[in-house]
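Below you will find the structure I want to go over with you.
A protein chain is absent from this complex, but the other protein chains hold their places.
Each chain gets a letter, A and B, in the order it is written, and its residues are counted from 1.
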Amino acid sequence: MALVLGADIEGLAAAATLARAGRSVHVIDARIHAGGVAARLPFADGYSAPGLLNECALIRRSLLVDLGLERHGLSWHPKETAIHVMQDGAPPIRIHGERVDGVESADAEIYRDWRAFLDRIATFVRHVIDSAPPEVDEPGLTDLLELARQGYRLRSLGDKDMMELLRIVTLPAWDWMGEQFSSDALKAGLVAPVLTGTVVGPRAAGTTAMMLMRETTRGVGPVGGLASLVDALVRRCEELGVTFRFGQAPASILIDPQERRVRGVLCGGEELEAELVISALDPARTLLDLVEPGLLPHHVEGELKGWRARGDTAIQLIACSTAPEFGGDNDRDSIDRMFTARSLDDLERAADALKYRALPEEPCLDVRIWRGDRDAPAGGATLVVHVHGVSHGGSVGWDDGARSLLRDRIGMKLEQDCPGIRDSIVGDLLLTPCDLDDQFNLPGGHLHRGEQALDQLWLQRPSIALSQYSTPIAGLFLAGAGSHPGGPYLGGAGVLGARRALNS
Amino acid sequence: MAAATSYDAIVVGGGHNGLTCAAYLAKAGRRVLVLERRHVVGGAAVSEEIYPGFTYSVCSYVVSLLRPWIIRDLELARFGLEMIPLESSFLPLPDGRSMCRWSDSARTMDEVSQFSRHDAEMMPEFSHAMSKIGRFVRPIIDSPAPLPTSLKPAELVGLLKLGRHFQDANVDMMELRMKLLTMSAVDFLDEWFESEVLKAPMAVSGIIGTFLGVRSPGTAYVLLHHYMGEIDGAFRSWGFARGGTGGVSNAIANSARHFGAEIRTEAGVRQILVKGGRATGVVLENGDEIYAKQVVSGCDPRLTFLGFVGSEHLPDEFVTAISRYRFRGSSGKVNLALDALPEFTCRPGDEHLRGDIAIAPGIDYLERAYDDAKYGTFSRRPYINIVIPSTVDSTIAPPGKHVMSCFVQYAPYDITEGPENWPAKREAFGDTVIDTIEEYVPNIRDLILHRQVLTPWDIEQEFGLTEGNIFHGELTLDQLAFQRPTSGWARYRTPVKNLWLAGSGAHPGGGIMGSPGALCARAMLGAKGD
Partner (left out) sequence: MLCTSLAYKEWAGCHAVRKYDVYADREYYALRNQATLMDASPLYKYDIEGPNAVDLLGRVMVRDFLDWKIGRVGYVCWCDDRGKVLDDGTVTRLGEQQYRVTSAEPALRWLRMNARGLDVQVTDVSRHIAALALQGPLAREILRPVVGSGLDDLKFFRAMPVRFTVSRGTAEGVVTRTGFTGDLGYELWMSNEDALGVFDAVMESGEPLGLIPMGLDVLDVARVEAGFVLGSVDYTPANHAFIEKQKSSPYELGFDWMVRLERDPFVGQEALRKEQETGPSRRLVGLEVDWDEFEAIYEGFGLIPYLETATSREGVPLYRGGRQVGYATSRAWSPLLKQYLALGTIESEQATPGTELHIEVTCEYERHRVRATVRPTPFFNPARKKA
């Protein structure tokens, strides 16, 4: 028997992978249904959000392909979702894969060159993202081969691209963008998506690395949002005989202390026996809270204590009776996702608020618009608004004053870019990092169970000793968003972690 | 006028690295000429009597990383180098408390334990971990940058040596090193310590000379870069040079002269002559031309290549890379002549004033200082690193009087009004610094006999440091090791034949280290077919 802790996308992907290999699998989740933040969330009469995440195009399709989800109702958009960035006194610019519209021709040309560079390095980056990180402590033959393979791929980029990649990988996005483009809106539109999940602004080193990952791996999103991916995964799991237990959080992971081997999980006062336990919960919670203290080596414990998962984003779901028209521009196709930041400085200032645990004075919004019929009545729309720069608030928590202040500031920003929108709002739900923590089992209120930062990626996600999904406890594996590739690279950790467990 | 004599090498810029390079070349028997634009040698490592009776270390004010092998090779002790160790590191706090870290670790632990017993116990363990890492880093700063992508046998051997360092340590050490490269100074220190009183003054090492905040990723490495001074022979290797920082430059200059180098001051270079892709000599500001087989620049990469050489002699890609190379000076300097020793309200007396004094009362304080700079103004309440070297060196001030040197961050070169408008804000900047100090030393204003304020603009204009960056370019990960100043040209050579780079803009970077100069000379002496 294999137990999977957590039924979010990673947990479901892990469960399906295990079941497909013939294991009998039981999934435990404290919430009453599957999907976590990716699940459909009804929040007002007739309105729902098909998942809380706005980054839907980074799903690791290449890893999920084996699961055959398309047979279970999953379909993909034919095209990438365009991003619009609002400007003052000018129509919004539109970033759409290989093209950018609404900027000076010089910028448009540089953008093409820039995309060409990204395309050249894409194979290398994708390979890194879609493979389990190699063991570097005591590397075996396969690890050395894998390292050599990645080294070879890197070298085969050619001196020029390779050196450029090495140069920019630690660069702040602010500098990288500054070297390329002159349009403030374009820079902001390219950087804004990678800030969710970090506690930094564009001036921080590592933001370029996050951009490189995003730009080289992004594809198309599932039709109907992440909720459709969740639905397909659940159906596939059920077909494979996976059983679910909802509404009960695991109390502890049972371990034979002498063998340091997993025995099962204590859940709802019941001892569930298993020879494999795959946790899609965050790494620190799994190993520090659910494993009896004293069984982990100190360096592993120390690394986990240093695991940073500080919430950085608040989400407001807004029900609009009429679909809003941003930027007052109806000529082009309708806007599905838009950013309100005008410049990198706007994003930086919003991120500054995190340092002082204050609310951003001028919040920068990342708005995903879901039009009727599925998630809103015909003609209406559900807005999923992400506000970067909002911290968990620590022990003080969120009082009504702070909540309404944030709501007001979001409303003002929306009104700026879509005058009159406030009159069409018929309901809303504000989810602060505190709420995400409480309602979605996300420690710290972090959407990805661990900050995206250079020292928390790849070999170091969640730490060198744990980055191959295995733990010092035999039979216990980590396969959540806190493992590589993690974060918004949905499905990757679940599949790679489950594969690792199967090979052990 | 054509020069009557020709030299084996001309060194442009008589800063400590240029001088070091010249001394090594001269010691190897080369005919060397050093050309310095100012009336004194030393560049930013200079002592000047700006106010009668008071000698300021105008720019650089402490010596930490000067490599022991350079002191040995160039016999610097014989040529007048006298180092006075810093005895303490003092942190006054606005609430009347204070903490002092001493060279006596037991005493430091007692001080720290007043704030956190946990942190006090952590300190020896932290030092141990840092010295372990130091062992790993030292070969990097004492040898040319390894080139990770080369397949030449010599390079591979070098990499293997580094690899072996990796191997003999266990996994937690490796984690530590990887983290150090990519973390912020604060996140890194958070893993060790709990008290901000300890973390804040330690974290500032991570931002010196960079346009980053203590919470910016990558600053943990810079912290280590500075911590090296404490590792190599314990805390005590941080020190003052007797007679001011210029004492270091003078000793190197004396050594160079002893070995036969010629040093000319007030001989500014206007242009480096390039013919057929080769450097052939220089043109002075007065129009004189001097020829040499080799030309070495101790100046920063931007000034050297885009100023003295000219982009027409350089490949486009190289010009782009040098234009992208980031300087962004972020600090200023205020030097004071004082009528008496200042007294800090939170801790009267003078024992704790013989080292450095940090105005860094908290992480948020430092971050707010950075925020001001990000949006184009100098910090309203800056981080200040104060030293009063006259407490241990009687040669730089009249009896009973003192010299106080204040390193101030952040003072961004690129203020909103434009860097050329810095002169108009110079005194306001100086006042901000004094206002800040006044919060700890209420009578500081009454003690000031003379005040010298250097903004990043002044540092650029007076010392030729582009954008006022004291390290010839930011110490950020993308501008270090094999990428300093740009990938492919980290071995002191340049795209112009016979032109070499020996300043802090070359590997291993800034600080009074001497390594770039010495390693450049070594590369030149080992070069074939020139």
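Criterion: a contact is a pair of C-beta atoms (placed from the backbone, for glycine too) under 8 Å apart; a residue touches a chain by one contact, two chains touch by 3 or more.
Just so it is clear, the structure is predicted and the values come from calculations on it, not from any experiment.
Put simply, the hidden chain is in touch with A, B once you look at the whole complex.
Here one chain is not drawn; of B:E49, B:E121, B:E266 or B:D446, the residue touching it is B:E121. Touch with the chain that is not drawn comes from one residue among B:R31, B:R97, B:R135 or B:R257, which is B:R135. Residue positions on chain B in contact with the hidden chain: 106-107, 109-110, 117-118, 121-122, 124-125, 128, 131-132, 135, 168, 170, in rising order. If you put the missing chain back, the residues of chain A touching it would be 257-258, 260, 288, 292-295, 297-299, 301-302.
To be clear about the criterion, only the chains that are shown with their structure count from here on.
Inter-chain centre distance (chain A to chain B, centres taken as mean C-alpha positions): 41 Å.
The part of chain A that touches chain B in the complex is made up of residues 136-137, 155, 159, 162-163, 166-172, 175, 179, 200, 203-206, 299, 302-303, 305-306, 308, 345, 348-349, 352, 355-356, 453-455, 459-460, 463-465.
Contact residues on chain B toward chain A in their complex (touch as defined above): 148-149, 170-172, 174-175, 178-179, 182-183, 187, 190-191, 212, 215-218, 324, 326, 364, 367, 371, 374-375, 476-478, 483, 487-488.
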